[in-house]
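The structure appears right after this line, and notes come after that.
All protein chains of the complex are present and in place, except for one that has been dropped.
The letters A and B name the chains in turn, as written, and every chain counts its residues from 1.
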Amino acid sequence: MKEIIERVKRISGAEVSVRRENLIFVDVSRDKLISMLYDMKLEGFNQLSIMSAVDRLEDNEFEIFYVLYNYREKINAVVRSRIERENAEIETAEKIYPPAHTYERELTEMFGIKVLGNSESGKPFILENWKDKPPMRKDFDSVRYVNSHYEFRHSAEEETEGKNE
Amino acid sequence: MSKSYELFIGPNHPGVPGNFSLHLELEGDTIVSAKGDPGYLHRAFEKGMENRLYIQNLALIPRICVPEPDINEAAYSMAIEDLMGVEIPERAKYIRTIVLELARTTAYLQWMGGYAASLGLYTLSQWATGDRDYAIDMFSELTGARVYHMYIWPGGVRRDLPAGWEDEILGYVKYLKDKLEDYDNLFFKNAMFMHRAKGVAKITQEQALEWGATGPVLKATGIAQDVRKDAPYAAYPYLDFDIPVLTEGDSWARAIIRRMEIENALNLIEQAVKKMPKKGPVWTKMPNPFKWYVPTGETYAKVESSRGEHGFYMVSDGTNKPYRVAVRGASMPHMFTIAEKLLVGSRLADASHILLSLDICPPEIDR
Partner (left out) sequence: MDKMTEEQYRAISNMLRKRSLWMLHYCTGCGAMELPPTMTSRYDMERFGIVPYVTPRQADILLVTGYVNTKTLRRIVTVYEQMLDPKYVIGFGSCPINGGVYWDSYSVIKQLDKYIPVDLYIAGCMPRPEAIITAFRHLMDLVDKGKADGYRRYKENLDYYKKNQRKVLG
């Protein structure tokens, strides 16, 4: 077992599970999330690859994950935390990892999770004029949305107002 | 007293790399603030992947990154193989390496054409597009399609090499290596290019690490970070290559790094063809697609694309459809964290040059 994994296990609040020798998962409770990210950065995990959420509908929770990378020890660590689904909100991590600013903007738009401290969270980012519920949630049915907003062509000779060759 | 005015370098513009828009505020000729406006290519991949079987997703994912579709197939297959605990045969590893390096070469040739066109040299795009077409011919003979191959799939590759393909690919490698000297004389050693690109859009090593850079953007500042060496996959543990590194960190250094990476890719293809086992299976048998249940778990698989690190974070819940797939493209931090800061203070004529020098790929940002 690498020495860096032992050091991560000693951070307060961390529950570590090892998937491969270069990928570990660190579960942490919601109130210790920002301090865990700060401690991981001090241990050398100074690059953020991606940050997003998984919608765990049966448990009525969102699972936020941050994929971090340590170049010196060549190891990836995924920091995960569960938050409630009703009125979901998290604090911003952009002061620790600047790329998180953009990932949090996408998170608010796609999942509806509020991010406190991020000045642009809540403004339209990728979608334009979107009035329905946040589309990446599991209870948004995209096939039903498509059938109510668009129409499919039924045959090659169908006469709409324009002709096809 | 000058007032600032707003200018949109909008989606209908040959200077942006794809369907992408920039909102700029200028004072005279100098840019005061810049904001990127994505979303013109949003197709809801991550939602669509949850509605399809694991094997049906193979038709969907090459379209995530249009210039270089094989990296998506490779990362997706590696994530499924990790969750299921499947090992791929030796010959398949070498074939995957050859396909990925050939895709890297076509992506760099495409990039060279666009980059030179943003500086005003259109001859290079004619040459580069022509040479790229010979590589596309190789692909169409091997996989049946020119652009979206759907060739690398979980368990190995779809079919074995046709007869005579190995000699053809070695002939193409030799042809392109001789041609690289012409490219150097036209562009990379051209005094106008050096004058235009040296000192422009410079980032230091600390800034590159802090702002989330990977790939040639990071290698141009002096850090030799490459997924092929740090977390090797396919046949890279058996092959012999170096990571090119420079220290200047400006547009010139990034262009020279990409030029050196083309040579690297050609050498890797030659080595892989010579070291490959001559016979053997190319696919580990996988279950019936309707009964293909992936065990519950999460994993993160990454490959080195021509722009940086390209990763798939996959969550599965034991059924035959994925529960959540998150795609990490290298262009998201490059555009919003790096380019928005670099554009401030530069001149309007350099706006398109900076975007292409960081190699922003809009389909990766919007997914």
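In this text, a residue touches a chain if its C-beta (ideal position, glycine included) is under 8 Å from a C-beta of that chain, and two chains touch if they have at least 3 such contacts.
For clarity, every value in this text was computed on a predicted model and none was experimentally measured.
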Candidates B:Ala44, B:Val86, B:Leu121 or B:Met286 - the one touching the absent chain: B:Ala44
Candidates B:Thr30, B:Thr129, B:Thr204 or B:Thr296 - the one touching the absent chain: B:Thr129
Where the unshown chain meets subunit B, residue by residue: 10-14, 18-19, 39-44, 47-48, 51, 59-60, 63, 66-67, 110, 113, 125-126, 129-130, 132-133, 136, 146-148, 363
Residue numbers in subunit A that touch the chain omitted from display: 127-129, 131, 135, 142-143, 145-146, 149-153, 160-162, 164-165
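Just so we're on the same page, only the chains that are shown with their structure count from here on.
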Centre distance in Å when subunit A and subunit B are each reduced to the mean of their C-alpha atoms: 23
Touching residues (chain side subunit B, partner subunit A) in the complex: 38-39, 42, 44, 46-48, 51, 82, 209-212, 214, 223, 225, 230-231, 297-300, 302, 309, 311, 313, 315, 323-324, 326, 328, 332-333, 336-337, 366
Touching residues on subunit A, where the partner in the complex is subunit B: 19-20, 22-23, 25, 46-50, 52, 54-55, 65, 67, 71, 74, 76, 78, 97-99, 101-103, 125-128, 135-136, 142-143
